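Only a portion of the chains appears, each positioned as in the full assembly.
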Amino acid sequence: MPIITLTTDFGTKDYFAAAVKGAIYSDLGENANIVDISHSIQPFHINQGAYVLKNAYPYFPTGTIHIIGIDSELDDSNAHIAAQIRGHYFIGADNGIISILTNEVKADKLVQLNINSDTDCDTFSTKDIFVKAASHLARGGTMEVIGKPITELKEVKGLNPTVTDNKYIKGSVIYIDHFGNLVTNITKKQYREVGKTRDFEILLPRNYRINKLNRTYNETKKEGEKLALFNSAGHLEIAIYKSDGYNIGGAASLLGIKVQDPITIEFKP
Amino acid sequence: MPIITLTTDFGTKDYFAAAVKGAIYSDLGENANIVDISHSIQPFHINQGAYVLKNAYPYFPTGTIHIIGIDSELDDSNAHIAAQIRGHYFIGADNGIISILTNEVKADKLVQLNINSDTDCDTFSTKDIFVKAASHLARGGTMEVIGKPITELKEVKGLNPTVTDNKYIKGSVIYIDHFGNLVTNITKKQYREVGKTRDFEILLPRNYRINKLNRTYNETKKEGEKLALFNSAGHLEIAIYKSDGYNIGGAASLLGIKVQDPITIEFKP
């Protein structure tokens, strides 16, 4: 049976994630395959949820069904949808998260769900609606049965870097990870296309500067030194060697940089 | 094979939960079905554990076996028991948690466990005793084999709201969830029975007042506004629109209200 993954802002202390899993097992039996992507997305932060799921889902087998329990209450501006994109299924609210994570507003198949809840509760769509949709798909059912075709996902303009004078890539911090590292929206692909093989300097807030790119975190060998590299998601990341985000702090706290702060690559002539 | 769930105060950084899972796999083989309800119950807080498991267990298939690893050291006043209630099995200490979560002191079947630990350690009953009981039940064994019948669960008086003059439901905050929302012990059932269709005002500490009930969190549209609704567990809950319990804070921190503080519904004539 296909895997069903969960990406939510439910946290891990409450009953929410467990109730969702129980409902799936009740629908599909004990052979259901449920995998947690994360329940620690910051509440309502669809950009953060998109970044996490975007970098996890491609490693799962095609046919995997991804339930997204972030800001998922149904209302007039927040329809419930199921989308098939690159062989994966995504079920969630049409709040922009699916278009951000797949970089697509066109899905191979896309429906607005017409599933009714069996409960007198409108606040737990993930359990009452999305689980039913996922179970249906996991049993091999078609999308047409659970919704009516629509044409486009809600587009949310991601915060994309801008390129100026073929000299600057102006991006920003989009995420701070578990280690306190600063993840930017500048990708390795864009860096190569714009920069070719030119020398460069990375400009951070507070006049911090970095003029080389590491291949690995560890090739820097001085505790507390700042470094830049393209992380395993292909995004430019600023880190502090051996910082841990906790006792020692991370780049975010040590450099005083936060989400949305600007990060610029300046290429030399 | 039936699912075995785990509800503990072990946290997730230590070896405790993993050792329990390893022991189950060693007993039952790789086809064991283990599901985490939560390992983030506040240590020793049986009320919190009861609230979480109470709202998760009914979604699991009947026949599911629920291990409760909270305040479970064996002593004269804290026997180890297994209970069959509404088609589910519960294994834990007789510290009141099972009677709180099922609202029952009578179980369909109830035994005091007579299983001995194989180890020279009296502090890890969940691994050394409860896993054996759960594995026995998962293999289809009977409760009589692992314990001697007893008649009643320990009753712990839950903090139930009181009704005064058919006008007031006086309850209190029993739980603060991941979003910082305040969960009370006042249920939708009680609200309907007492209030019928009368107008009402919800009285919070510090003279805060709310005079409507939302259907959903999102129907309030003003950031930072307080709201009340019956949550997916059927309990009256006080929330702040789009608060997150973290950066922005939640109802608990923003309103300065904590567990055990009084929350009253006053019905109008």
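For this structure, a couple of remarks:
All chains are identified by letter, namely A and B, in their written order; residue positions are counted from 1 within each chain.
What we mean here is this: contacts are C-beta pairs under 8 Å (C-beta built on N, C-alpha and C of every residue); 3 or more make two chains touch, one makes a residue touch a chain.
Values in this document were obtained by computation on a predicted structure and should not be read as measured data.
The complex is a homo-oligomer: 2 chains are shown here, and the full assembly described by the structure file contains 3 identical copies.
Everything that follows uses one rule, which is that only the chains that are shown with their structure count from here on.
Between the Cα centres of subunit A and subunit B there is a gap of 31 Å. Here subunit A touches subunit B in the complex through residues 9-16, 18-23, 25-26, 29-30, 34, 42-44, 73-75, 78, 119, 121-124, 127, going by the rule given at the top.
Contacts from subunit B toward subunit A in the complex involve residues 1-3, 5, 12, 33, 35-41, 51-61, 64, 177-179, 215-219, 229-234, 242-247.
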